[in-house]
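Pasting a structure here, questions to come.
Note that one protein chain of the assembly has been removed; the remaining protein chains are unaltered in position.
And then chain A:
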Amino acid sequence: MNGIKQIFQKEMARIFRDKKMVFSVFILPVAIMIGILMVTGTFQRRMLSNIEGHTPIVYVENEPESFQQFREAAEIKVKPVKEGEVEKVKEKILKGDVDLLLSFPENMDHKIAEYQTGDEIPEILPYYNPGEDYSKEAFDTVGGTLLETYRQVLLGQRVGNLEQIEIFKVDRESEAIQIKDEDKVNGKVLGMMLPYFITILLFAGAMGLGVDMITGEKERGTMASLLVTPVKRSSIVLGKVFALMALTGISSVIYVAAMVACMPIMAKTMGGNIGDGFKISMDVKQIIMLGALLIALSFLYSTLIALVSVFAKSMKEASSYIMPMYMLILVIGLSTMFSFGNTPESSYWIPVYNSSVVLKEILTQEVTILHYVITLLMTFGMGVILTGVIVKAFESEKVMAS
């Protein structure tokens, strides 16, 4: 026990006694993450306000008088297409110089006024370029909303009372139609995001530290100084794995706390209401379940990284082994983020995957005790098995002397 404690304390001292390490392990990643989110948010907001502020350049062909009056009332300016210049305007749309071309049929007002059942219905063609943001916006506003309102006006003129042809309404807006469990809805957003973030943060945090702690020490020749002390190999391994767990735990708590703290600022930067999805109320049971699983998970990740580090001959080699592992863990996190429906029973027996699933289920309150216990035991058990393998590797002169 003394050996585990001493080695744990030394690994903690390695980080906390060095200001540069504290900065690079705990502060820099948070600053980078928040910085990136804020910068992308600012750019996104600027782009949106730029599009909204843009006055669409719209050309019309064969503009009927009724539309002219209608759009003038709505203060929309358009340019008429000169005789034989339709193709030229279309070319300008392709280049992005013109946003929209509304092509009305000839004498549309007359055709509408003289309409008899069975006649051809007049058709308007709104030409636009889906690859241009301004054009897309003009298509949605002028070509969509405005034309729809124009149609309603003409329809009113033809039928008189519009309610006569409406028959029934569907109210999809009212709050009253939503029968929901508030916690579950909130948990759903969190349940999607959190397992993914936790997976990335825990693993990414442990990656660099773990490689330095084991392969780095081997490479520098400092591991051998531990191997000639009377401390058991298993104590050295556990001391290092526990230190790695603690450090990744601390760093992920800092990341999550920083993200939550910065959420209002980021939400403001992005101009949206993304903070709303993060409201959460957890009961004690949920918190305990979450806490225990996160401890088991950081144990498993730490042993995974330690295992790779102990077999690698150099830090470069260790990093090249760990990268594909990180990718795999990212993919597993993503797959649970977008999984729907019932999870097959066998999934709870697969380490790493099961913890992502159960993390999500704890937050959405769908987890069963049996599934939770299987996951916890599998995660923890796998960590213990890996620790055993690492201890064996520590006893092998071939692995340690390389």
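We take it that contacts are C-beta pairs under 8 Å (C-beta built on N, C-alpha and C of every residue); 3 or more make two chains touch, one makes a residue touch a chain; residues count from 1.
Following the convention adopted for this analysis, contacts and distances are computed from a predicted model.
Of the names listed as "Cytochrome d ubiquinol oxidase subunit II", "Transmembrane anti-sigma factor", "Sodium ABC transporter ATP-binding protein" or "Lysozyme", the one that matches the UniProt record for the absent chain is "Sodium ABC transporter ATP-binding protein".
Across A:24, A:49 or A:225, the residue that sits in touch with the chain not pictured is A:225. Take chain A: the residues that touch the chain left off the picture are 2-3, 6-7, 10, 13-14, 18, 217, 220-222, 224-232, 397, 400-401.
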